[in-house]
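The structure is given below, and queries will be raised subsequently.
Of the protein chains in this complex, one is absent; all others appear in place.
Residue numbering begins at 1 within each chain, and the chains themselves are lettered A, B and C in the order written.
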Amino acid sequence: MITYQTKIKLHETDAAGVLFFVNQLKIVHDAFEVLLESIGFAVAGLINEKDFLLPIVHSESDYKLPLSVGDPVEVQTVVADLGETSFTIAYTLLDAAQNIAGTARTVHVAVDKATYAKIPLPAELRKRLQSL
Amino acid sequence: MITYQTKIKLHETDAAGVLFFVNQLKIVHDAFEVLLESIGFAVAGLINEKDFLLPIVHSESDYKLPLSVGDPVEVQTVVADLGETSFTIAYTLLDAAQNIAGTARTVHVAVDKATYAKIPLPAELRKRLQSL
Amino acid sequence: MITYQTKIKLHETDAAGVLFFVNQLKIVHDAFEVLLESIGFAVAGLINEKDFLLPIVHSESDYKLPLSVGDPVEVQTVVADLGETSFTIAYTLLDAAQNIAGTARTVHVAVDKATYAKIPLPAELRKRLQSL
Partner (left out) sequence: MITYQTKIKLHETDAAGVLFFVNQLKIVHDAFEVLLESIGFAVAGLINEKDFLLPIVHSESDYKLPLSVGDPVEVQTVVADLGETSFTIAYTLLDAAQNIAGTARTVHVAVDKATYAKIPLPAELRKRLQSL
């Protein structure tokens, strides 16, 4: 499990006074970028050096507690599923009292960078995801 | 069905060259704001005048085709489910060739503005959502 | 002069209840994308086909009136300055009553896409900007 700490920023809230729902997914993707970097597949390297990308084909979020500007949030990130050509990351957002404020999942497929065609997960990436 | 027309803006894309997945949900919420306004429940009125809010408790998105800066997008929006205290909006994003680029759903609950406790959908709102 | 019409979206506001200041610049860049497209230099073409880019080296914004979710905004866009290697776009944001809600300027330089070195403004682009 990878954990990522952040705080709700003013620009992540909206005029209803709390976190805009879309920004929960933005925050979990920040956590995913930390996960990728921790296993040697930082996003910059994917975009600039590799011949594959890992676009998201499905995302979902549940919202349990409203989060306000300044609230500390811990995102706990695990690999929930590892398929032939895809994998699923599951995220749990905890507030300062360690209550679950929200959860999310993102499903990623490996695609060839040139053709955007689905390909098997590169072996080294699979091994690193399995190790988490 | 309510339709909403937009174009992918540069700031909605990322360094991988296409729409950042989170921004698909941002776009469908723009469409939802148009829907609300069309039935007399514009967001500004909800926030400033009503005693209830309609926070999102669940969202999900599927991504079928990459969208690039400048691509026209049509969002078709329908009421997919109407419960006692909640309702579900379903969105279909069509590209210029009328292919489905993505789909999304948001589940909203009615809550008391002061206590954030779940309440039955206000009757007038229910009637208007039913009429769509 | 190019005009661009929009409405303040919920996600452009923050918990203080009005437009988050940064999003005024986001909106004027949307207007700039419309301007570029109107003179045949749409952003997608710049990124994918041309050998130059037009990065922003300076931006500034003044904020006169708070804007709230649902407020209609008209952005009036003019070419304020046209230099050898750079140009300046000036923006005026008008609210529903045609009062000036804000103003902004962006300064763009032409750079070689491969080296990011400053280059003279391409002649065709200069001609088109001059025509506005």
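Quick note on the criterion: contacts are C-beta pairs under 8 Å (C-beta built on N, C-alpha and C of every residue); 3 or more make two chains touch, one makes a residue touch a chain.
Since the structure is predicted, the reported quantities are computational estimates derived from the model, not experimental observations.
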Looking at the whole complex, which of C:Ile2, C:Ala15 or C:Val69 touches the chain that is not displayed?
C:Ala15
On chain C, what residues meet the omitted chain?
15-16, 18, 21-23, 25-26, 29, 43, 47, 53, 55-64, 66, 106, 116
Interface with the unshown chain - residue positions in chain B
10-11, 13-18, 20, 22, 68-69
Touch rule applied to chain A and the missing chain gives residues 9-11, 17, 26, 29-30, 33, 37, 42-44, 47, 68-71
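Simple rule for what comes next: only the chains that are shown with their structure count from here on.
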Rounded to the nearest Å, the gap between Cα centres of chain B and chain C is 27
Between chain A and chain B, what is the gap in Å from one C-alpha centre to the other?
22
Residues of chain B that touch two or more other chains: which are they?
26, 29, 43, 47
